[in-house]
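A single protein chain has been omitted; all remaining protein chains appear in their positions.
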Amino acid sequence: MSKRVAIIGIGMTKFGELWDKRYRDLITEAGADAIKDAGIDGEDIEGLYIGSMSPGLFAGQEHIGALVADYSGLSGIPATRVEAACASGGLALREAYLTIKSGAIDIVVAGGVEKMTDVSTSSAMIALMGAGDQEWEAFKGVTFPSLYALMARRHMVEYGTTIEQISQVAVKSHHNASLNPDAQFPFKVTLEQVMNSAIIADPLRLLHCSPITDGASAVVLASEEKAKELVDDPVWINGSSSATDTIALHDRKSLSRMDSTIIAGKKAYKEAKIKPRDIDFAEVHDCFSIAEILAIEGLNFCKLGDGGKITENGETEIDGRIPINPSGGLKGKGHPVGATGIAQAVEAALQLRGKAGKRQVKDAEIALIHNLGGSGATTVIHILKRN
Amino acid sequence: MSEGLAIHWRLIPQRYNLVGTECLKCGEKFFPPRQLCPNCRRVGEIREVKFSGEGEIYSYTVIHTPPEGFEFMKPYAMGVIKLIEGPFLTAQLVDCKPEDLEIGKRVELVFRKIIADGSSGIIRYGYKFKLKD
Partner (left out) sequence: MKVGIVGYGVYIPRYRIKTEEIARVWGADSKNISNALLIHEKTVPAIDEDTATISVECARNAVQHAKINPKDIGAIYVGSESHPYAVKPTSTIVAAAVDAVPELTAADYEFACKAGTAAIQTTMGLVKSKMIRYGLAIGADTSQGKPGDVLEYTASAGGSAYIIGTENLIAEIHDTYSYTTDTPDFWRREGQEFPSHGARFTGQPAYFRHVIKAAKGIMNKNKLKPDDFDYVVFHQPNGKFPLKAAQIIGFEKKQITEGLVTPYIGNTYSGSTLLGLAKILDDANEGEMILAVSYGSGAGSDAFIIEVTKENEKRRNPKPLQRYIDRKEYVDYATYAKFKGKIKGVKLEKP
């Protein structure tokens, strides 16, 4: 059994509406970048884990493992698609991590990909609703923004969270995205712009919602032995956890907190033998602005109910007490659902290597990445540490 | 994209009449129904139970960007309803204006068209809720 597992290479496409790129172009581009970054060759790869939420509905394509291996020129190696809605990428990373940890193989690529712009917006919304309960939510005309709106309403009522505080999440994300050349929306927005943007599902507005995005990301994972042999700057995975909750939002114990995040967070901190205050920055799943508030509360960066306040106080900014989403998050960087969990690992590795440019978090040593599926039915968390 | 015919057909008692289940072992009631009690699992004893259709608004939103098929309903209200028997469900709130909605307001079940499968497919009916008079 391998003692430790490291990220030794990272790669990512630009995120956005990539009209001239196909599903297979995106993932092979990200994968090739990651392998190049690791300074290894295709022959060194022993397995693939690909996170992809709904290629069947977005591109009519299933059987993703073989497709990706084929177009990467790696036919012959085992390849597995991992699916947990928007947490598909994070879960692919975890499966790759566990495989190396088991000692079965030493070098694995974990990738994530989604090509979302080949269908209409309303078809994309139907595909995304696959992450909810088809029989008891989607059938009724429920959309994902509306599920998060139902949570936002409860959070506002139970904790006095204001729409200004929720909007501040988006302002901060866009500010960070403006420093990220790979982001889908590399520009700033004002609080007024957020609060006056088109209403989507009351109280959530357009600028509280992550966009529909094409993109892919990949990381190369290696066993401790191989990592030390191959690279000078491995990023160590010190904690990996995953937890689930009810598929339908209405069956949750509470709508104002994210129990899967709370459970997975405790496990990850325990495995990494650290406390929340030891985290230098986090990439969390802000598919909607309220989700970031629920995430930072669930991860214990503040008390339950205080997420809006610490955002308003600037504590989550890049130079704040606990920088959240220096990449721009899902809101600013874009959210190609299956790619998101891996893209968070790419950002964390870049930051821990000290190579994040203008958005660099100073002296970052320990990072947490938090990837959510559906309305919170799956959470995947990883804790990463620089060499 | 529509559900298969049988998916809807086998759920008609649930979608028309809120037929859920309860576990005789622990007493918890389930709607939407569960065939395995999450508390007692294999030792649970599940039987059918019909819910009254009365409840209150636990949370709500007004959808302005609907999915395919629901475009001409917009804006429409969606609520998480707490049934008086305990369980929660998600349903549209009809015959009301957004400003009439409030957490805690009493609601009751109505029978409405949910969606049709194109102009020649079946019409799927089911529960929605309205504010109680």
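Read from first to last, the chains carry the letters A and B; within each, the first residue is number 1.
Just so it is clear, contacts are C-beta pairs under 8 Å (C-beta built on N, C-alpha and C of every residue); 3 or more make two chains touch, one makes a residue touch a chain.
No experiment lies behind these values; they were computed from the predicted model shown.
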Inset, instruction - Identify the visible chains that the left-out chain touches across the whole complex. - result: B
Inset, instruction - Over the whole complex, note the residues of chain B touching the chain we left out. - result: 1-2, 12-13, 16-17, 50, 68-70, 72-73, 94-95, 110-119, 121-123, 125, 128, 133
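In this section, only the chains that are shown with their structure count from here on.
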Inset, instruction - In the complex, go through chain A and note every residue touching chain B. - result: 57, 120, 122-123, 125-126, 129, 133-143, 145-146, 149-151, 153-154, 157, 198-204, 248-251, 255
Inset, instruction - Spell out the part of chain B that touches chain A in their complex, as residue ranges. - result: 1, 3, 7, 11, 32, 58-71, 73, 76, 78-81, 88-92, 98, 103, 114-115, 124, 126, 128
